[in-house]
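Yeah, one chain of the complex is gone here, protein chain that is, but the others are all in their spots.
Up next is chain A:
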Amino acid sequence: MLHTLKPCDQQTSGFCFENSRRNAVLESGLSKLGYNAPKARKTGTTIAGIVYKDGVILGADTRATDDMVVADKNCMKIHYIAPKIYCCGAGVAADAEITTQIMASNVELHTLNTGRPPLVAMVTRQLKQMLFRYQGHVGSSLIIGGVDVYGAHLYSVYPHGSYDKLPFLTMGSGAAAAVSVFEDRFKPNMELEEAKQLVHDAIAAGIFCDLGSGSNVDLCVITEAGVQYLRGYDKPTTKGKREGQYRYKPNTTAVLTKTVTPLSLDVINESVQIMDTE
């Protein structure tokens, strides 16, 4: 099969930057006409993770924004990498999504090659080397959490390729709101329910206090035993039930006078347009 490929056809994998020059020319041309080039959709996110007694808990909100418009009210920001390693993505939505998918496939190949379950440190290393190679142009900030043979680990990776390993982490536009909750109430080796409540509260802080985050709270609990993906763990922003009746009965305001003036109109043109209802 490979013999049929022409020698000049190079097999490219990963990202292709061929159109960057064309895009730059287009953008400079468009601005003269008054149009704006389409902006990359950012997730405007709150993502968080903590290490607790038995493993890690990852949390994320579910709003994806296109500048100032909500593009997706219920998107999934916690991505699968390996059976016991999940990754929350912030930054440019497409970059985060594709990067995590590339990682998941690399991890699968690595697992098959080595015959060992993957390490969280391995995922982090591959991610940071890839992001450093793209010098920050791949705009994805990620929190990677998982359990491997050495225990529970939590890493954050920034778009330029730096990483931090910490017991609690937050990222995204709502990071400051969420980390304030963690700085106040985090303790090492918390119990499951307390830890879930803490992550939920941190994400809720991001949802209420950051304009770029909203909708629901997703949680993902990863332990040695397995993974519990709690999609829609809490929906703190559902519309409340209307408490009272705001319609008034006719004649609540007394009618003093009533004048009726008929308007005589002639029919000039009558046309029927059939609507395509299929």
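Keep this in mind: a contact is a pair of C-beta atoms (placed from the backbone, for glycine too) under 8 Å apart; a residue touches a chain by one contact, two chains touch by 3 or more; residues count from 1.
Just so we're on the same page, contacts and distances are computed from a predicted model.
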item: UniProt protein name of the chain not shown, from "proteasome endopeptidase complex", "Glutathione S-transferase omega", "COQ6 monooxygenase" or "Transmembrane channel-like protein"; value: "proteasome endopeptidase complex"
item: Hidden partner chain, touching residue among A:E27, A:E108 or A:D164; value: A:D164
item: Chain not shown, touching residues in chain A; value: 128-129, 131-132, 135-136, 158, 160-164, 166, 175-176
